[in-house]
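All protein chains of the complex are present and in place, except for one that has been dropped.
After this line comes chain A, so read on.
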């Protein structure tokens, strides 16, 4: 519990930076949504933030937990609903993950995987529907679609926090996770595609599908290639959740993306690891730091989460963005790196050949 308080200090630093960048004071925040998946503390983290910044008494505050790596679009959904009914509202969304209590000390391999992938990180986002702030805004939310496959048992059970045989708690990642993810992803795309793609592309897809169906009926010789919908006609940049190398590869293959498109996601995974709900914001920051975002561009964010959920949203870039105050500032120039091989493999790689049962530290090895 004490560790989580230390983690708070690095968090306050992030929110301070945000307030300084935007010039908005904490007492002007009307809505606060905090999401953190694995920590349920009393008072909630949202109360800690209110306490630290002395926010107003009539603030609307929500503390979401347990919603996994896709919690960011859910938090944005809450804010979206409130902003539609009230005018002149400023909302602060804080997303992060707490690892100190979620570290798995046992031996079950499906749970050790989570230890290897998850890393600390967080993001603070300021949203508003005030017309006066339109000039300062970076992005505009166009649409948001949520898909929840919890009704299917395999989807529900593929990413679940539970105890192993020895009683240690860890997050079990099942072997059917990619399959469940694909199913949820396809359904989500089916719903969001008509909302974000131009009519031209939709018509083309429908026509091709019809033609294929008719030719299949008349001839019966081997199926011609299924027509693939081209998302690049409606979307310029893709923010993929950095769930792991396999996830990024699978999504890239499904959407027919090039290396250039998925470079931000790969580099985020390399530099920051899987920071859970905040990973898509690191990917977005990479694009901004590389000066890829120009006014009018469309950015598509996709994230997956335990449950099984797939949430996506589309943002439109409001002005040309450069890298002021970005988290990638200091090392963006060294990305993308020439090789992604582990630089320590040569020096320490020998440990992978050792047998855990007969291992003992060799006499001539000096522990640094």
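Points worth noting:
To be clear about the criterion, contacts are C-beta pairs under 8 Å (C-beta built on N, C-alpha and C of every residue); 3 or more make two chains touch, one makes a residue touch a chain; residues count from 1.
Quick note on the criterion: contacts and distances are computed from a predicted model.
Look at the chain that isn't drawn here: its UniProt entry, checked against "3-methyl-2-oxobutanoate dehydrogenase (2-methylpropanoyl-transferring)", "Glucosamine-6-phosphate isomerase", "3-ketoacyl-CoA synthase" or "Protein YIPF", names it "3-ketoacyl-CoA synthase". Of the candidate positions A:46, A:242 or A:279, contact with the hidden chain is made by A:46. Interface note for the absent chain: among A:72, A:147 or A:278, the touching residue is A:147.
Mapped onto chain A, contacts with the missing chain fall at residues 1-2, 37-48, 50-51, 53-68, 74, 77-78, 81-82, 84-85, 145-153, 156, 159-163, 167, 169, 171, 187, 191, 305-309.
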